[in-house]
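Just one protein chain is left out here, and the rest sit where they should.
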Amino acid sequence: MSGQIIATGRSAAGMPTGKLAVWMVIASEIPIFGGFLAPYLMHRVGHPDWGQMAASLNVWIGTFNTALLVTSSLFAMLAHAAAERGNGPLAAARLRLAAYGGLIFLCIKAYEWYTKISHGHVPQSGTFYGYYFSATGLHGIHILAGVAILLAIASQAEKGKHLGRVELIGIYWHFVDVVWFFLFHIFYIIR
Amino acid sequence: MNNDAAAALEERKYRRIWLILVSLPLLSLAAQQTGLGWLAILTSIVVMLASSWFALTSWMHVHLEPKFVAYLCILGVVAVAMFFFMVAPDVMKHEGQNWKNDTGHLPGHIERPVDPMKPVGAGSEHH
Partner (left out) sequence: MASHSIPAPGHSEPLGHHDAHHEEHWFLKYCWSVDHKMIAKQYMITGLFMAIIGGFFAYVFRWQLAFPNEPVPLFGVVTPASYNMMITQHGTIMIFYVAMPLLLAAFGNYLIPLMVGADDMVFPRLNRASYQVFLISCIILIWSFFVPGGGFGGAWTSYPPLSASASYNLTPSGSTLWLLAVALEFVAFLMGGINFIVTAMNARAPGMKFEDVPMAVWMIVIASIMFMMSVGPLFAGSVLLLMDQNFGTHFFDPRTGGDPVLWQHLFWFFGHPEVYVVLLPALGFMAEILPVFSRKKLFGYRTLLYSSIGTACLSFFVWAHHQFIAGIDPRMANVFAATTVLISIPIAEMMFVFIATLYGSAIQFTVPMLWALSFLAEFLVGGVTGIFLGASGADIHFHDTYFVLAHFHYTFFPIAIIGSFAGLTYWFPKMFGRHLNEFWGKVHFWITVISFNFIWMPLFFTGIMGDHRRIYSFTNFPDLMTPDRVLLREISSVATAIMGLAQLIFFANFFYSMYRGRKAEANPYNANTLEWQCPSPPPHGNFAEMPTVYRAPYEYSHPDRETDFWPQHEPPAGAGALKPEGAH
């Protein structure tokens, strides 16, 4: 049904409807992540002792995860380039690579959480950990959703359908990257 | 074909951005490993802003969209910044000129280190 709706095809604001919606989603996500980071930063400045808890995070794994996510984003970008040339199967292959990058990121994140928890660093053992687990957890949910959408769009792109959507998921995927840049620096680098 | 050449050029541009985005976190990692707190903070802020800028402009192409898209995102950031700066006085400070927030000094308030595994008194924010 959605294909027959005239409204969806209009672009009075000067951009495709889907892209406009993706940017709206991003604009509404900024305050959500900001809602985690702003209170964390306020508390963090008044708590030099949280540095010890921050030091328990493995910065090497964090850096690797950053690089992984950026690489995954590159594949989403390359998929967009392929989709622009109308090459659906190539775009699909690259989208799947991007999705696997996201999945590996999640696996590493799960390992990290597991070691934290097995060392007794659970959310209730310190407010630092509370913020760490909730913010990275929310980010993880976004990665998971992104992976699912990447794979869904890949299977459409393979048949040459909805190639415009490749760019849309790319924009979201890069945004998840940008959020991670902030989380990585604020939790892992600044001690 | 001309089209393919343009596409190859574009893909090369994306790879260059990827290289920048991968090396920037390494920079902050190196800054952190020096052990200088201020350096790590400074580098982090620069790297956070720079890498977000590269991702936003070169990958998300925000500058190619109508201007209101950028304005909307800025609006979100401004909302968060405003929240931070207007709430921070309450959460971070407990006394000032002619006023004192007594609850800030009660034992058990946030200024106490809350990790049960660490000795009480490690926090140094008490006035």
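Order of writing sets the labels: A and B. Residues in every chain begin at 1.
In this text, a residue touches a chain if its C-beta (ideal position, glycine included) is under 8 Å from a C-beta of that chain, and two chains touch if they have at least 3 such contacts.
Keep in mind that what you see is a predicted model, and the values were worked out from it rather than measured.
Although one chain is not displayed, its contacts with subunit A can still be listed: residues 1-2, 4-8, 10-13, 15, 17, 20-21, 24-25, 27-36, 38-39, 42-43, 96, 99-100, 103-104, 123-124, 127, 130-131, 134, 138, 147-149, 151-156.
Of the residues in subunit B, those that touch the hidden partner chain are 72, 75-76, 79-80, 82-83, 86-87, 89-91, 93, 96, 98-99, 101, 103, 106, 108-110, 112, 114.
Here is the rule we go by: only the chains that are shown with their structure count from here on.
Taken in their complex, subunit A has these residues touching subunit B: 13-15, 19-20, 23-24, 26-31, 34-35, 37-39, 41-43, 45-49, 52-53, 59-60, 63, 66-67, 70-71, 73-74, 77-78, 81, 84-85, 120, 125-127, 170-171, 174-175, 177-178, 181-182, 184-186, 189-191. On subunit B, the positions that touch subunit A within their shared complex are 3-4, 7, 10-11, 14-15, 17-18, 21-22, 25-26, 28-29, 31-32, 37, 40-41, 43-45, 47-48, 51-52, 55-56, 59-60, 65-66, 68-69, 72-73, 75-77, 79-80, 83-84, 87-88, 91-92, 110-111, 113-118, 122-125.
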